[in-house]
Structures are given as structure tokens and as C-alpha cells.
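Quick one: the structure is below, and I'll ask about it shortly.
All protein chains but one are shown at their positions in the complex.
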Amino acid sequence: MLLEDQGKRLFRAHGIRVPEGRTIATAEQVPEAAGPVMVKALIPAGGRGKGGGVRRASGTAEARAAASALLGARVSGHTVRSVLVEEAVTVSREMYLSVSIDRSLGLPIIIASGSGGVDIELVGGPAFHRWTVHPFLGIREFHVRELTAALKLEGRESAVGDLLRSLWAVFTSLDCELVEVNPLILAADGELVAADAKVVINDDSLFRHPDLELPEPDGDGIEAAARSEGIVFVPLDGDIGVIANGAGLTMATMDALSAHGGRTGAFMDLGGTDDPARVRRAFELMAASGQKVVLINIFGAMTKCDTVAQGLLDALGGLDRSPATVVRLRGANEERAREMLLAKGIVAFPELEDAVREAVDRGAGK
Amino acid sequence: MLLEDQGKRLFRAHGIRVPEGRTIATAEQVPEAAGPVMVKALIPAGGRGKGGGVRRASGTAEARAAASALLGARVSGHTVRSVLVEEAVTVSREMYLSVSIDRSLGLPIIIASGSGGVDIELVGGPAFHRWTVHPFLGIREFHVRELTAALKLEGRESAVGDLLRSLWAVFTSLDCELVEVNPLILAADGELVAADAKVVINDDSLFRHPDLELPEPDGDGIEAAARSEGIVFVPLDGDIGVIANGAGLTMATMDALSAHGGRTGAFMDLGGTDDPARVRRAFELMAASGQKVVLINIFGAMTKCDTVAQGLLDALGGLDRSPATVVRLRGANEERAREMLLAKGIVAFPELEDAVREAVDRGAGK
Amino acid sequence: MIIERDTRVIVQGITGHQGRYHTRAMIDFGTRVVAGVTPGKGGELVDGVPVYDSVREAADEQGADMSVVFVPPRGAADSALEALDAGVRTVVIVTEHVPVHDAMDVIQYARLKRARVIGPNCPGIASPGRGKAGIMPNPIFTEGAVGVVSRSGTLTYEVVSSLSRAGLGQSTCLGIGGDPVVGTSFVDALRMFEDDGRTEKVVLIGEIGGTAEEEAAEFIRQKMTKPVVAYIAGLTAPPGRKMGHAGALVHRGRGTTRSKIEALEAAGASVATDPWSIAALVARAGRR
Partner (left out) sequence: MIIERDTRVIVQGITGHQGRYHTRAMIDFGTRVVAGVTPGKGGELVDGVPVYDSVREAADEQGADMSVVFVPPRGAADSALEALDAGVRTVVIVTEHVPVHDAMDVIQYARLKRARVIGPNCPGIASPGRGKAGIMPNPIFTEGAVGVVSRSGTLTYEVVSSLSRAGLGQSTCLGIGGDPVVGTSFVDALRMFEDDGRTEKVVLIGEIGGTAEEEAAEFIRQKMTKPVVAYIAGLTAPPGRKMGHAGALVHRGRGTTRSKIEALEAAGASVATDPWSIAALVARAGRR
């Protein structure tokens, strides 16, 4: 997800009107304001308004105070490193407009509402109009006509058309999952202004956009280190770290822990690998995250059980202190892996149920 | 169809290499040539080579002589008003490449051949490779790979890709029916050069390209006058002018004349009209084209028979001399039309067969 | 076939001159015209038919199985796409001079939506006693068992009219259009006629240009059991000139009348030499 100021620069480059504004990193940088301004925390997350991340200031002094309060604060789980100070547009009416992807249909979808102040959780509800846009056709005149009517902007068809085509150009040229304008403002001067810009770019498409500077992901060092190795690590609030291969299997393991009274402390999807060094690194990261117990649940396919066993043994050999480790293995080279582990005193369970019970028992300190 | 120099300017604007050249209207304008040049008649027609419209000159003097010979001459049925003088590229190999529309499939099609000197009449024969390109997908990497192999240009995939994408851009952005490069030259310096450029733009799309200057159609004043009224007029070499409404009906009438020993002197498709003034104008144009007999065959639908009768009577009333006129009417308001004509001494036949026989008899001077 | 008594037809461009005229004629023919669409004219009535601003609204409120497009060339493709997008199953594009790249887009989008396009530049379809979507003149038709398919307009009326005079009524008459790229081909039409319980014999009216008639001949040879009478216009048309229809063009030696007639005769169709001999050949044609 892009920060709002990045999104707005993109919008402006595509001919969409956005409020005049400046991005600043310290309260001293707040520019002199002639009139009321908005001071907005630049974080890669929605729901900032509810989280107190958007403030209105009547002049320069108020704006400085707001910037000061926001900079360095935590908003919606993110540390605010910069804020956007921009003109407060005189609003005639607020609307909602977005282009995203409808998963069920597998098609881009325009969602729009002519009434402002909508609760974003209700997108898709009766106050919203929806049109799929076929990727092979793009925006056509009939979409523009229908959107103009839905937004009750009769007579402004040409402005609506320009806006919609620009949003579509952003959506397709940047491989977006979401381009959202909330609110879209009909300004007192009769123009359409994008008062916010939420642009979510599809992670898998970033190779096509090497020049795009994405905001540093928040989150601790372990998450970032895991990400750099292509391993998915999600910290949770329990004490049993789960390492498994495959998203579904990892979640199923967490669910099973929970069903048996355990609490997962971290999700780690090892993915597919035939490299013991990678397994070792994964285990080291999990160990460093301070779990009481680590439950390893591997179903061997491309990833062989013995590869995992070797990586695990390498990791354990190199660690001074390691969490209690419960291993469950199934699949390719399962027997060999079990023998390797047993030689070092580790019992690998064949049944997930048994491993889960063992991990819960260990977590509970039994 | 664009003239070659227009096509080449388009190509150049899309990044396709074409020989350096200059368009001239008098032999004096032939530029000083350092080496051999090509002198090419600029006419909106193919087959110029066979018609003597393309000449090679070893230097300036020869080029002047060639330009002099071509300017004002008739080539492939067109008067040469300008010629293109351009560098003669040193050829390593000649190839063929085009993008057009396959009528049966209703899809764009790439046609290519790696061997030069191909007879264009054989396009589609075994020496040619063909790929449909879906308009919703456009050119993809797999097309480029396959075309590179077909043209035996292994190792030049990037140049082939650039060329193909550029031709596709011309084809789609200008609503073309045909974009043809024949020959496409692998120059001695290893680059791909479009030695010719044949660009045929879809007539029905010209409203989208108001800036495009199309070559004046050749043909006499009547053809042009008819065209400006939205009437299709095609001069033929017989003596019976056929006016009918609808392309199929007009052709069927011509065929029937021929089958009964007549010779059609002009094809005129009146199209649909409910305006007697337009009918009058059509008849006047036909009369002016010097036909011995005019056969009018109208099936009344949107175009009513009485509208046609009125237009015809208006025309006849205003002409000093008019060709023998045979009328056949069917359809809407047929009775009323027949009465109107009969009142002026004109018999309108109900059956096409009778009208055709009458026209043939009149044409033969019986 | 394609249009039945209960087919809900909408008219796009209903408030124009042509739209109004043919809406009246379609209603007179017995067609269930349920709505019209003209952006900005929503709320009006044309001959008692409610007008909407968009196909989506028309379809939501009245249902829309089929649309007839009378919108001028600049907007014709957009209108057809709008109809397809709103779920209309058959779109008849009457409009002449639709850009050929637009036609390709519309036809391919229809393919994607599993819908049918007839035209562009076509007179549409008429099934006497059931309904009509397009511009064919009502009086020429009588109910019967002859299926007619044609690339032409008035020539078709001529032939249908002579069939009716000869007592040979029609099951369905389908004008596929005179453009080089059309949504429904001769082969598509022949396949439907072959499967249609109401059709006993088929008349095919072709013309020079393209290879649609040759493909039709191949289909007749391989699949048709019902007799086919054909007529091909353009024997005397000069090569290299467009004869009124954009599609009627002999180009690089392909698409001549001669090749079409030969293919059709070889496939077992009776080929008429004059339009006025078609009815007699149809009357004589037996089951093959």
C-alpha cells in the first residue's frame, strides 16, 4: 500500500485534482497556512480517521501542534514518520469511488456512492453502486454515463469520464488491487477533488515497477529478516511458535493448537525448499522471536523430511539456548528423517494430533 | 489507403526504421544523391512494381530522369502526382510482414515470410506463416518468439519485438485494415528496415482520425460528386447505367442485365433515403455519366417507391436531354409510384425480369 | 429461432428517426418490444414503450433478451457493449459504417459473454408470426417453412417477397450484414436452420467478397440434410472495387462469384442464376 502523498502524486500525474499539500517529517516544516488545513498521518493503513490520524487545523499554529502530536505517535499500529499538510477543500458534497478486484468474479469492479460519510465497512451495501469492468474492454462511455448518474453528477459527464479513466489508468498501469478515493469531493468551485488516495499495489507485480518506493513495512526485525528470505512470519500473542510448510497446513496447525488449549506465538510458513540452510535460518528466526515452544509440522513433498531434519539439527547445534521443540513429520523421506532426529534425542511424531498435544503440554509448562 | 511516404512517416513516428527519402512533385526537386536511390511513384495502389512505378537509379542524373518519366504518367490506373526518392538500402535479405484482418475469423492476423521476392498474390500460401492476434491481448512475447523463428532472425528477438509491436500500434491506433511491409529488409548493417509501407485505413473509422490527410481519390468528377452525397458510383464499360437501392440488389441487377446480353455502364447504389432531392441528384449524376439507358430498380422499404418516383420526375423535368429510362418498382407505395410515373408517360415494371429485357433491348438500340 | 413470441426486445436509439419508425413496425409485426434506451431521454415513451437512460435500467425493470441497435456509428459499439455487459443475449446491430475494429471488439466480447451479435450493417431478423428485430419491411413476409439467410438487405426483401407471392412462407429470415466482419456467419445461420423444427428448406443469398459462401458450402456438404437454394450476386462486378457493401470486394483474386457458385453446387445446393428463379427452385427442392 502506498502512503497517501505517494498516491496523490500518482493521481496528479494522471490529471486528477488533489488538494495542494506538502509532506513533512518535523513540525517545524509545517508551511504557513492562509486558511484551514488538514494534517494527516502518513501510514500504510486504512481507518486512520477513526485512529485519530487525521486532524483539521484552522491555521499554522494549530497545524504545527497537530503535526507535532502525530509525528512519532502510533496510529492504527504504525509509527507516524511523516505527515501530509494540505489545503482543506471547501466541500459541496462528499462521495465514494474506488476500483478494486472482485475475487468471486475475478474481475475489476468499480464501487461508487453519491452520499458521503459512508462507513467503509459497508462497501458493497445498498448505498453503493457496483459495475464490473472487463479487463479486455476497460472503461467505456456507458460506464461513464452510469457512474455520472449514480453519483448524481448529471451535466458533469466529461469530468466524471476523465476521473474514471484516470483511476483506471492508475489501477491497470500500476497493477493495483485497490485504488480508492474516499472521500471524493465535489468542491464548492464545482470541481471533483480526490481528498484521499488509497492505492494498494499487488505485491506479486512489484517487479514491473522497480522505480516505485514502497513505505518501509513496520513490524519487528524478525518479520523483516524472514521476509528477506522469502519466509512468511506473522507474530501472534501466544507462546508456541508454529513452523510448517504451506499456508493452509500452517494455519491448520495453529487452529489445532488452539482447539487443544494452546496459544500460537508466531506463524511461520516455510514454503517449499530443498535447502537445509534455509530451514536452519527459519528455525533460528523463530527461536529468536522468544517462543517457549516451537512446533514443527512438515508434510514432505518437494520439501523432504530429511532436509528439514538436517536444517533443524544444524540450527539446534548452533544455538546456546533453544525453545522446547516438538516435531511432526510426514511424507517423503519420513523414516530417514525420524532416524536422524532420534539419533540426537528428538522424537518426531507421525501423527499431528500427538504433536499438538505434546506442544500444548510443553507450552503450559507441564 | 495512404501513400507510401505517409505510411513511412507513420512508421518512423512509431520507431520503425525506413530508408531516408524525400517526396517531390517535380524532377528538379530530386536531391543530390551520394549513392544509388529508389524512385517510386506515390499512388494509392499496390502492384506498382509490376506497373513500372518503382525504379532504381545509380545517381542524381538517373534519378531525375526516372522522376521525370514517372511524374504525370499513369501507373496502375492512377496519375502520378508525386514521387518518393529514397536511399537504396543494401539488402542482406528480403522478407514479408503484415498485419491485416482475417474476415472468416473476424480477427487480426499477422502474415510473415522469411523469404523475399514473394508474389503477393500467394499471401496465405505455404511460404507464409500466419498468427491470429486477439484484439483483447495484442502482441505478446510468444508472438515475438514465433515470428522471430519464422523470419529466421534468431538472436534478433528484441528488434523483431519492437518492429511487431510498432506495426501493431499503427494497426490499432489508426484503425487499419492492412499494415504491410513488403519487402521488410534485413539490411547489410544488420538492422530491420521497412523498404515499403502499405497502410490501408478502414473508411468507416476516418471520423476518429480527422487530422489524417488521405490522398485525393482518382476517378472522374461524377464518382467524387456521388461520394460527397454518400452515393456509391462505380463506372463500368457498358452503356446501361444501373441505379438500385442496396449493394446486393444493384449487383444482382447488373448480373441480370449481363445474363440477358446487356452491358452495365455504371453501378449506382442509392442506399436508403426518403428524400426525393437526393434521388434527383443521383439520377442527374447518372445521366451526366453518358449512359445510353438507365435502369432503375428499387425495392421499397425505408426508401419508398413514391419518393423515388418523385425524385426521378423532378430530375427528368430539369434535364434537357436524358437517357432512355427503364423503371422497375416493388414494395412500399408501389401503386402510387406507378401512377405518378404513368401520368408522365413512364411505365414502371413490377417484374425485374421484364425491366431487364426492356433495358437490354433499349441499349441494343432496338 | 433466436426470436420467439416471448422474446423481450429493447431498442437502443429508440428516440431517433429510424428508431421510432422501426419500433412501430416491430410492434406491428407482433414483437414484444418492452423498452427503449436513449441516454438522457429516460422517462419518455415512444409508441407506448418506456425509454430508459441505460440498458441496465431497462433490463432491470423490463427484462431484455434481445436488443436492436440504431445508434450512429460513433456510439454503436459502445451501445452494443453496454447491452452485452447488461446480459442481453442477442444484439442486432442495424447501424451501417461501424468501424471494423469496433465490430471485432463487440463480436469478441459477445463470444466472451456467450451471447450472439447479428450484424453490424444488417437488416436483422424476422420470424413471421413470432417477432422481428430489425428493419425488414413487414408486408413481404408470410408464415411458412423456408429459412432465408443473406448478406444483403433489399435483395433479400426482393427474394422474400417473391417467395411469399409464390406461396412459400418463411420460418425465419436472417440478414447477417454486408460488412467484412460480422457476428453471425452463414455457417452459424445454416447450423441453426438445420436444427430448427420450423424450417424445411433454406435460401442462402450471398455476394462477392470473402469466403463466407465457400465456408457455407463446406458446411452444407458435411452437415446439412435440408435442401439449400443459393443465389450469389456480383458475377459482373469488377475486381478491386468495393461494390456498395464494405465486404463486397474481390481482393487478390479471392471471393469471386464463380468460386462461390462452384463450391455451392459441388456441395449439392441448387444455385439460381437470377433472383427471380429462386422461388421456383425452392418449390422444386426436395429433401437431399
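Observations on the model:
As written, the chain order gives the labels A, B and C, with residue 1 at the start of each chain.
By definition in this document, a contact is a pair of C-beta atoms (placed from the backbone, for glycine too) under 8 Å apart; a residue touches a chain by one contact, two chains touch by 3 or more.
On a predicted model such as this, the values are computed, not experimentally measured, just so you know.
The chain that is not displayed touches the following shown chains in the complete assembly: A, B, C. Considering the whole complex, the residue from A:A13, A:A188, A:A259 or A:V347 that touches the absent chain is A:A259. Touch with the chain that is not drawn comes from one residue among A:A88, A:A127, A:L214 or A:V232, which is A:V232.
Of the residues in chain C, those that touch the hidden partner chain are 108, 111-112. Where chain A meets the missing chain, the touching residues are 101, 103-104, 106-108, 120-121, 123, 134-136, 172, 175, 177, 202-205, 207-208, 232, 234, 236, 244-252, 254-259, 264, 267, 269, 271, 299-302, 330-332, 351-353.
The set of chain B residues touching the chain not shown comprises 134, 136-137, 140-142, 145-146, 149.
The working rule: only the chains that are shown with their structure count from here on.
Put simply, the chain nearest the middle, going by average C-alpha positions, is C.
By number of C-beta pairs in contact, B-C leads when A-C and B-C are compared.
When chain centres are defined as mean Cα coordinates, A lies farthest from chain C.
Separating the CA-averaged centres of chain A and chain C is a span of 53 Å. If you average the Cα atoms of chain B and of chain C, the two centres end up 26 Å apart. Touching of two or more other chains is recorded for residues 136 of chain B.
Shown for chain C are the residues that touch two or more other chains, namely 105, 108.
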